[in-house]
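Sharing a structure here in structure tokens format.
Heads up, one of the protein chains got dropped from this complex, but the rest are sitting where they should.
Right, chain A next:
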Amino acid sequence: MLAAGSLAGPAFLLLIVLFFLPVFAVFAIALTDWQFGASSLSFVGLANFREVFADESFRASLVNTIVYVAIVVPGTIVLGLAIALLIESGKSFRAFYRAIHFLPYMATLTAMAIAWEALLHPTIGLVNQTLAGLDLPTANWLRDENTVLPVLAVIGIWQNLGFAMVLFLAGLKSIPQDLYDAADIDGADVWLDRLRTVTLPMLGPVTMFVFIVVALKAFETFDTVQVLTQGGPGHASEMLLYTLYRESFEYLRTGYGASVAAVFLLIVVALTLIQARVLDKKVHYQ
């Protein structure tokens, strides 16, 4: 049909040019010694990948990213779920509480990172002032290699928990009332019993969904690293997307950058396949 072709054609072509060819290009560049601006190139097989994995800064970046994701994902899910349960457990001020907790998710992270830097300032920041006032030890949060990654993770949780909360709120609304009635008859009359026997199991699919989306978002963390730490001190807060940016666009190591992008892509695809598999098996208890 001509009509369908002219309606869908532009989107089809643009998807190819802006998504699919670039994916192939990432892998093609990763397998060659091409440098940006060079007119010739040759096939080098997996040499770029060997270089990437032999590089201490990339390994640090990979480990940091995994640690960061391992803090942000459970933190976001537990806090998002707890706040959603609290909001849903009463009727008053629901919209108000939802709005407050959702605010960071849509605020410009670059600007908020600057606000966080002021909060975390070693001498005049509110965090250290409060700790000093309570006679607790203070730290130079963003310049200490032991604290920098956990602090970035806290900012990540702060930003994402409102998103998790909203999805959990939607999940809670969709739990049928009969299940609670049935649980009541079965003697689950304490709030905690109902939570354990009905609410949490019924939230299985939503939790899986939140898990994957937040994990993907955490993997793609860039703004806070770029604005607050530039990967430092040392390599203590270097993360994959920042490494990808710096190698590709600051050091202009094209093959290296493409290899990092390829590794990154494989991680994301693997995560998504896991999601599809688990959702296929239906994390339902109905």
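The rule we apply is simple: a residue touches a chain if its C-beta (ideal position, glycine included) is under 8 Å from a C-beta of that chain, and two chains touch if they have at least 3 such contacts; residues count from 1.
Just so we're on the same page, contacts and distances are computed from a predicted model.
From the set "Cation:proton antiporter", "D-lactate dehydrogenase (cytochrome)", "DNA 3'-5' helicase" or "sn-glycerol-3-phosphate transport system permease protein UgpE", the protein name that UniProt assigns to the chain left out of the figure is "sn-glycerol-3-phosphate transport system permease protein UgpE". Screening A:D33, A:E51 or A:E220 against the full complex identifies A:E220 as the residue touching the chain left out. Considering the whole complex, the residue from A:L31, A:I77, A:L142 or A:L167 that touches the absent chain is A:L167. Although one chain is hidden here, its contacts on chain A can still be listed: residues 1, 3-8, 10-12, 14-23, 25-26, 29, 36, 79, 83, 86-93, 95, 97-112, 114-116, 118-119, 123-124, 126, 129-130, 158, 162-163, 166-167, 170, 177, 180-181, 184, 191, 194, 209, 213, 216, 219-220, 222-223, 226-227, 241, 244-245, 248-249, 254, 257-258, 261, 264-265, 268-269, 272.
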